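First, the structure itself, so that you have it in front of you.
What you see is the complex with one protein chain gone and the rest in place.
Order as written gives the chain letters A, B and C; numbering starts at 1 within each chain.
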Amino acid sequence: MGIDYTNILESIYNDILNGENKGRIADYIPELSTINKEQFAVCLQGVDGKQYGFGQYQTKFSIQSISKVFILSMAYSILGKEVWKRVGVEPSGTSFNSLVQLETDNGIPRNPFMNSGALVISDILLSQYNDPISEVLDFIRTLTANPNINYSEKVAESEKHSGHRNIALCHFIKSFDNIINDPNEVLDFYFKLCAIEMTCEELSKAFLYLADDNFRTKNDKRILTMSQAKRINAIMQTCGFYDESGEFSYKVGLPGKSGVGGGIIAIHPEKYAIAVWSPKLNAKGNSYRGMKFLEKLTTETNSSIF
Amino acid sequence: MGIDYTNILESIYNDILNGENKGRIADYIPELSTINKEQFAVCLQGVDGKQYGFGQYQTKFSIQSISKVFILSMAYSILGKEVWKRVGVEPSGTSFNSLVQLETDNGIPRNPFMNSGALVISDILLSQYNDPISEVLDFIRTLTANPNINYSEKVAESEKHSGHRNIALCHFIKSFDNIINDPNEVLDFYFKLCAIEMTCEELSKAFLYLADDNFRTKNDKRILTMSQAKRINAIMQTCGFYDESGEFSYKVGLPGKSGVGGGIIAIHPEKYAIAVWSPKLNAKGNSYRGMKFLEKLTTETNSSIF
Amino acid sequence: MGIDYTNILESIYNDILNGENKGRIADYIPELSTINKEQFAVCLQGVDGKQYGFGQYQTKFSIQSISKVFILSMAYSILGKEVWKRVGVEPSGTSFNSLVQLETDNGIPRNPFMNSGALVISDILLSQYNDPISEVLDFIRTLTANPNINYSEKVAESEKHSGHRNIALCHFIKSFDNIINDPNEVLDFYFKLCAIEMTCEELSKAFLYLADDNFRTKNDKRILTMSQAKRINAIMQTCGFYDESGEFSYKVGLPGKSGVGGGIIAIHPEKYAIAVWSPKLNAKGNSYRGMKFLEKLTTETNSSIF
Partner (left out) sequence: MGIDYTNILESIYNDILNGENKGRIADYIPELSTINKEQFAVCLQGVDGKQYGFGQYQTKFSIQSISKVFILSMAYSILGKEVWKRVGVEPSGTSFNSLVQLETDNGIPRNPFMNSGALVISDILLSQYNDPISEVLDFIRTLTANPNINYSEKVAESEKHSGHRNIALCHFIKSFDNIINDPNEVLDFYFKLCAIEMTCEELSKAFLYLADDNFRTKNDKRILTMSQAKRINAIMQTCGFYDESGEFSYKVGLPGKSGVGGGIIAIHPEKYAIAVWSPKLNAKGNSYRGMKFLEKLTTETNSSIF
C-alpha cells in the first residue's frame, strides 16, 4: 500500500503496446469477431483506493467466463460449503477431459470455472431466484456502485446459436441429475452471463472484494467472509485458466480468471485487483497481451504471491 | 516475522493429537508398514531464525515424494527454463489420467511432481552426474548444514520390488524418447530418492530456501534465483498434492508437497517453512493429521497466501 | 435349407422358459417399465420360406435400437460408400468411451450402431426426406408386406423426457458439424425410431433381406446389393451389442443386433433370420433369455458362422 504504480505500469503497458500482437480473436461467437483487435486496456485498483488506468480502460467488452467468479461468489455466500457437494475444487487437467471427467465423476464437474461447473452454479442460482440474471447484474452493480452494467442481447443470442457444446454439457449433467431445473432455462441464463459487458475500470473495481479483507459495499455489506474470499482466490489460482492454469500460476503467480473476450482479472491479496483486456487470444484461449502484461508486472516488481 | 507461534502451534497440535486419527498407512511398500502409526510431529522454521518443534520432530521418516522438490530445484538451477521442454507445469487432473496423459502428450509428463515427471527429472540429473544420489544427498546436507542425511537401502529395495507401476511408467516414457538413460538406472536412482529419511526439523530447515528470498547456504551460496524459487512454489501450489492439489490449495492456501510416508512440507513465502508428519493417510494418499493441522493453522491465523 | 428346426427350437425354448429369468427391465424409459417381464418369444424365418414361432411371437414390443439396422440399410442403399465419411465401422470398445471417442475422432462416431452413429444416420435420412419417419415405416411395411407397423407416440414422448444423454450427444456432434439439420428435429425423428413396435414374427420376416442373397420384396425390388448386405452383417458382427459385441460373437457366432426393449435379431447368412424377445436385460443391457437362447441354439446345432 502506498506504493505508486504509475511508472512501472505505464512502462510495461507501452512496451507491450509497441511489441508484437499475436493470436486470434474468438470468432466462434460471431458477435465477438467484429471487434477492433488492437485495443489494449489495463486498470489497477489498489486496496488503498488508488486507481491506475491505461488504454481503453473505459471501453466495455464481453467479460465472458470472468462472470463465473461472480456467480460462484453468490452461490457460495448463500449455500456455504454445500456448494461443494455439486461441484469440486480440483483443476481439470486438460480441456480435452471435460466430458470424460463428468462420466468418471458421475456428473460432478471438477471445478466451478469449467463450463460444466458454471452450468451447475447457474442451476443453483436459478433455484434461488425467479430472475437470476437481474440478481447477478444487481450484484455487480452494487460491487461497482454503478447501475450501468448489463449484458448484450445480441451476444447472448449469438452464443445460443453456436453453443452446441454447452448445450451438450448441460444435458449430459442433467442425465446425472446434477442439473435440477429445465436445461433450456439454465442455458438461457448461462448465455446471458457470458454476454455481460464491462470496462476494465468496472471490472477491477468489482473484484476488490477478493483483494481487500475489509471490503464492504457502499451500504456497508460484506460479500463473503474473509475465509470464503481466500478460498475463491485459491480456486482461481488452481483452476482459473483451463489447461493453462499451471502456466499462469508459474508465470504470473497470482489468482486470476480469464474470458475468451480477451479480458483477464487478477488479484494480489491485500494489495490490488487488476483487469487487463486485449482481444487476441493465445493458443490456450487467453489474451495474448494480457498474459504478457501480468507476467511482466509480477516479475519486474517481484510481486507474485509466492 | 517476529511473531511468536508457540501458543497457537501447541494448541492446534494438542487438539489434533487428542482427536481421531483416521486413515491407513502406505502398506504397499512393506518396509513402511512396520511404523508406529500414532506418531505425529510438527516443526516450523521462521525466516526470522526461530524454530518451533512438537511431537517426534527429531525422528527420521521416509520423505518419499517430498524429494521431488529437491531434484526439481537441482535440475532447474542447472538447466533453467530448458527443464520445461521435457516436463510441463500443469496440474494433472486425476491420478487416473497419468498414463493417458503421457500418450496424449507424447511422453511429456504434465508436471514434475507426478511420478512420471520426477522420473524425467531423475533422468536429467543422471545425465549430469556420475553418482546422482550422492549429489542429491550433498545438496540436502548443505541446505540443512547436517551431514547426517541418507536414504534407507531397505526401503529402496522394497520400493523396487513393489514398484511395477513406476517401472511401467519409466519404460513408457522411454518409448517416447523422453528418458535418455537406461531405464533401469533411472529407476534405481528414483527408488533411492524416495527412500531418503529426514526428521521434521531437518525438512523444515532444508526448505527455507523456498520461503526466504534472501536465503543463502552456510558458504553463502544461493540455491535458486528469487524468481526461480517463486516459480517452484507456484508449481507446488497447483500440483503438489496429486488429485487433492485443489483441495489443499482451497483448505490450506499454501504451496506444499506431500509424501506417502506421511510427511508434508508447506511454505509461507517470506514467513516460514513447516514440516508435519503422521503416517496415516487419507483416501487421496496425504497424511490425515498433517492435512488437518495445516488447514487449522492457516484458517485460525488467517495466514494463507490468499 | 430344408432342415426342420421345430424340435430343437422347441426344446431350447422350453428349457430356457423353465429356467431362471434374471436381470432388470429398462426402467429408465417409464413407458417400457410397465410390461409383463415374463414374456418370452422366438420366431425363426428360414430362407426356404419356413417359419417357426414360439411363445408371444405375435405380440408387439418396442424394438428400440434394432431400428438402427433399418435406417443404416436405407442410408447405405441411397448413399453407398459415402455413408462411411460420416460414421465408421469399428467397434467402440466400451460404452464408457462414447463421448471421449467423439472428441478424439472429431465428431465421427465409431460405428452406426452406437447412439451417436445412429443420430448421424438419422440426420442423413432427414436430409433426404421431408417426412423420414413415414419413409422408415414404409420401408419396414414393404419388407414385411404388412401395413400394420407403427411407432408408439407415448414411448417416443417418454424417450424425449428421459433422453438427456442422447440430446447431449446430438448437440456434441453438431458442434463438430457432423449433424447438418436442427438437432431438435434429428432427435425428434430418432426418438420415434426407437419407439417402433413389432412382433418377433414381423421382425424375423423383415430381416430376411440380410439372410437371403436372393431376397426381393413383393414388388420384386432388391433392398441392397449382395455385397452391401454382407457388409451390414459384418458390422453387426463386430458392433451390434455395444460392449458385449465380442461376447456375443464368441458365444453365439452370428451377426445380430439387440435393443433395450429386450428384442434381439440374429442372421445366419443363407439360412435364416431369427428374432427373440424377453424384457429382462443382463448387466450389459441385452435380453437375458434372448442371449441364452441364441447361445444354446448355435452351440447345440454347431451352426455359428465360424
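To be clear about the criterion, a contact is a pair of C-beta atoms (placed from the backbone, for glycine too) under 8 Å apart; a residue touches a chain by one contact, two chains touch by 3 or more.
Every value quoted in this text rests on a predicted model; they were computed, and no experiment measured them.
S.K.: Given that one chain is not shown, what are the shown chains it touches?
M.R.: Looking at the complete complex, the unshown chain comes into contact with B, C.
S.K.: Among C:G46, C:G88 or C:P109, single out the residue that touches the unshown chain.
M.R.: The missing chain is touched by C:G88.
S.K.: Which one touches the absent chain: C:Q56, C:N166 or C:S245?
M.R.: C:S245
S.K.: Can you list where chain B touches the absent chain?
M.R.: 96, 99-100, 103, 164-165, 167-172, 174-175, 183
S.K.: Touching the missing chain, which residues of chain C?
M.R.: 88-94, 96-97, 101, 104, 110-111, 213, 226-227, 229-231, 233-235, 237-239, 243-247, 249-251, 253, 255, 269, 299, 302, 304-306
The rule is short, and it goes like this: only the chains that are shown with their structure count from here on.
S.K.: How big is the rotation, 0 to 180°, that puts the C-alpha atoms of chain A on those of chain B, in steps of 5?
M.R.: 180
S.K.: Taking mean CA positions as centres, which chain lies farthest from chain B?
M.R.: Computed centres place C farthest from chain B.
S.K.: Can you compute the centre-to-centre distance for chain B and chain C, using the mean CA position of each chain? Integer Å is fine.
M.R.: Result: the chain centres lie 55 Å from each other.
S.K.: Where the CA atoms of chain A average out and where those of chain C average out, how many Å apart are those spots?
M.R.: Here chain A and chain C have centroids separated by 47 Å.
S.K.: Please output the residue numbers of chain B that touch at least 2 other chains, ranges allowed.
M.R.: In chain B, nothing touches at least two other chains.
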